[in-house]
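Note that this complex is displayed minus one protein chain, with the remaining chains in position.
On to subunit A.
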Amino acid sequence: MSARPVLLVSVPAVHLSTIELPGSIYPWRCLRDAVLPPDLRLALLLVMQAAEAQQTEVRFVARPEIFTHGAAREWLDAQAGGAEDHLALTDGNTLRLLPGLRNHMFFFPRGMTSREAALQRLVRLVPEAFAGLASQVNGTLSFRLGARWVRPPLLPLGFAVTPAGEPAQYIPFVWLPGNHGHAGVLSEKEAMAGLPLLKPPHFVPLTLGALSDHPFVVELAKQVRDVVLDPAKGPLLIGLPALDRDDAATKDQVEAVLEAFSRTGVALPRRSSWSVRFVAGMPDPAALAGGRLTLHARVPFWHFGRDVLDAAAELVLTGSGTLSAARSLFTTWLGREVAVQRIRPQMGLMPVTVGQVP
């Protein structure tokens, strides 16, 4: 038995394959010193900070799925220091449960469309596993199971101070219609680690999920057009989305955003601009103070600490479609009301619905 309460934590095993673990139960330093995707690293930092604040000891378990039964489970229980809770950090591919413990879920790649689709597929396959969760960290998962709605209770976790990561790279906006790949290459060539902003910016971090929200991208493209044509309306910072590829470079992230802009039909000026700039990584929190922060509903808001969110002059939650779940989550998580801007599809043209193939 440990003197402090113990929390078992598991991460997707695919990230353990290159780490030489000392055993099935391993300490934080094994992950702390490992190469991990940024979103997983942030999720782990968040969990470790929360555990420290609650004076809880964290023990990581490599493959909880092999310890569900019999002698193997007895062994795990003997190593677990009396733990009653297990937090599974999931990328959506699987949900590892430890029967008999309170299982909690943290789906960390919020806004990664392929991961979100994988999670939804898993929920359809084994909804009972999700229905039994004691909580979900920073998530809004809900679903109907038979006659009842299931929504695992929210466990809000947040950073007081935005974690310092690699210095952000600032990249100018370059628009070459029909050649977004080359535009991405040109942009990346101009990347700079820091570039002074003349006034507080409007920062819009993106994910692939946000980019799949067409009305939102239309609005953003219009803002880009306006700022490029009239730099006094800037600066506009666009946070580059993480891509679901290990080999993705900054130019690929830029290309993904430009491709999304090209699908909006908004005519953008063929020129480069530093008034609109892309950001790879988390901008310096001081640079965002006094500015406007627009968070799409499918952005991992918990990447931002209270320092950034409280220092922003304007904080807006946005997206098309219903935003009630995201609003509820975000206001609960933040502890205060947040302005919500629901974007409606552009009006004017008659909607066309094709009911059947002729």
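Going forward, contacts are C-beta pairs under 8 Å (C-beta built on N, C-alpha and C of every residue); 3 or more make two chains touch, one makes a residue touch a chain; residues count from 1.
Everything below uses one rule, namely that contacts and distances are computed from a predicted model.
Asks: Could you tell me which of "ABC transporter permease subunit", "Simple sugar transport system ATP-binding protein", "Glycosyl transferases group 1" or "Lipoyl synthase" is the UniProt name of the chain missing from the displayed complex?
Replies: Of the names offered in "ABC transporter permease subunit", "Simple sugar transport system ATP-binding protein", "Glycosyl transferases group 1" or "Lipoyl synthase", the absent chain's UniProt record gives "Glycosyl transferases group 1".
Asks: Of the residues A:42, A:62 or A:105, I need the one that contacts the missing chain.
Replies: Checking the options A:42, A:62 or A:105, the one contacting the hidden chain is A:62.
Asks: Based on the whole complex, identify which of A:53, A:126, A:198 or A:267 touches the chain you can't see.
Replies: From the options A:53, A:126, A:198 or A:267, the contact with the absent chain belongs to A:126.
Asks: Taking the full complex into account, find the residue in A:93, A:135, A:262 or A:331 that is in contact with the omitted chain.
Replies: Of these options, the touching residue for the absent chain is A:93.
Asks: Counting contacts across the full complex, list the positions on subunit A that touch the omitted chain.
Replies: The missing chain touches subunit A at positions 12-14, 17, 20-24, 26, 62-63, 65-72, 75, 93-94, 96-97, 99, 124-126, 128-129.
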